[in-house]
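My questions will all concern the structure given below.
Note that one protein chain is taken out, while the other chains of the complex remain in position.
Think of it as A and B in the order they're written, each chain with its own count starting at 1.
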Amino acid sequence: MGGQDAGPIDRSQHDFALWEKRIDAMMVICQGRGHFTVDGLRRALEDMGEQAFETMTYYERWVAAVNQNLIEAGVYSLEDLGRRMQAVKARGATYGEASETGASDG
Amino acid sequence: MPHDHHEHLSPSGHPYRKDDDVPLTYWQTMEIAMRELLIEKGETAAAEIARQIDAMDARSPANGAAVVARAWVDADFKARLLADAAEASRAMGFDIGPLHLIAVENTRDTHNVIVCTLCSCYPRNLLGLPPDWYKSRAYRSRVVKTPRAVLREFGLDLPADVTVRVHDSTADMRYIVLPARPPGTENLTEAELAALVTRDSMIGTGVPRAPDLRQPA
Partner (left out) sequence: MMPPGHIRAPAYLRGKTGVVERRLGAFANPEKLAYGLQAEKRDLYRVRFSMAEIWGAEAEAPDDTLDAEIYAHWLEQVQD
């Protein structure tokens, strides 16, 4: 990416959404447990191609990269993930509703 | 209702984006599913995730600013910092974790600026989370080729007799710029000096604030 042409730098700053902070936290925790290194994340990001910069936000690219690494590390299977994503989606139409598990860990 | 104490205000005082009310996106669905699976598989717990978020929120450029101010007042510390920035920062009580940290010094004729072209590596333990622009494609691609033009966008116009050094953290090192101490600060305390050190001055896209010329009575 170094040296490619690009437009002016947008210096606005968004406040991180909770879901973004959660992704960051899971990335740090899972790296700490040795499931992957920053190199695996970099490689997964590169494999998404240039396109990903147009279609996905920063933390969207990172949740995809962390997920890729976790699946490769065997922490959970793609099937596990698929089933769970269906269940999450079925809980409701908003992030708040979909995070609601009714489980005691809040 | 979720009993998550992070719901209210972000540390900057702004409300979090109203996640709760916005339509659930595909990637948010993945985040929720990932988090639940990790907890169920025993890889983490909700409390650990919350603690990690708190730890991240607690880190701010103030840590880096304290290190810079110490280097300005203490020549031995400065030498230690330039030799092994991780060790020196730890000696001040900051948890650098496993980072390898290199401090690069701005002088009258050298100005340093940091980038990670491969992703967005950043000395998070000293400076907190990186700003959005640091992670942007525009910054990462342009600063290695036209750093002076980029710095001008940030309001920093460097003369021709200053050499610009760009540092691309391509591997295991993380970088922090040791900015030059502003003139007229001889009588300031270490804490007052730290207050002049901006985040951008430690990345290299800015310089420290000038001291307030109006002295309190």
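By definition in this document, a residue touches a chain if its C-beta (ideal position, glycine included) is under 8 Å from a C-beta of that chain, and two chains touch if they have at least 3 such contacts.
The model shown is predicted, which means the values in this text are computed figures rather than measured ones.
When the full complex is examined, the chain removed from view is found to touch A, B. The omitted chain makes contact with just one of the residues B:66, B:118 or B:156: B:118.
Per the touch definition above, the residue from B:166, B:180 or B:195 contacting the chain not shown is B:166. As for the chain not pictured, it touches chain A at residues 1-3, 36-37, 39-40, 42-43, 46, 69, 72-73.
Interface with the hidden chain, as seen from chain B, comprises residues 100, 117-118, 144-149, 160, 163-173.
Keep this in mind: only the chains that are shown with their structure count from here on.
Across the complex, chain B meets chain A through its residues 2-4, 6-7, 10, 12, 14-17, 19-25, 27-39, 41, 43-49, 52-53, 56-57, 117-121, 129, 131-133, 135-142, 144-145, 150, 153-154, 168. Here chain A touches chain B in the complex through residues 1-19, 21-26, 28-30, 33, 35, 38, 41-42, 45, 53, 56, 58-60, 63-64, 66-67, 70, 75-76, 80-81, 84-85, 87-89, 92-101, 105-106, going by the rule given at the top.
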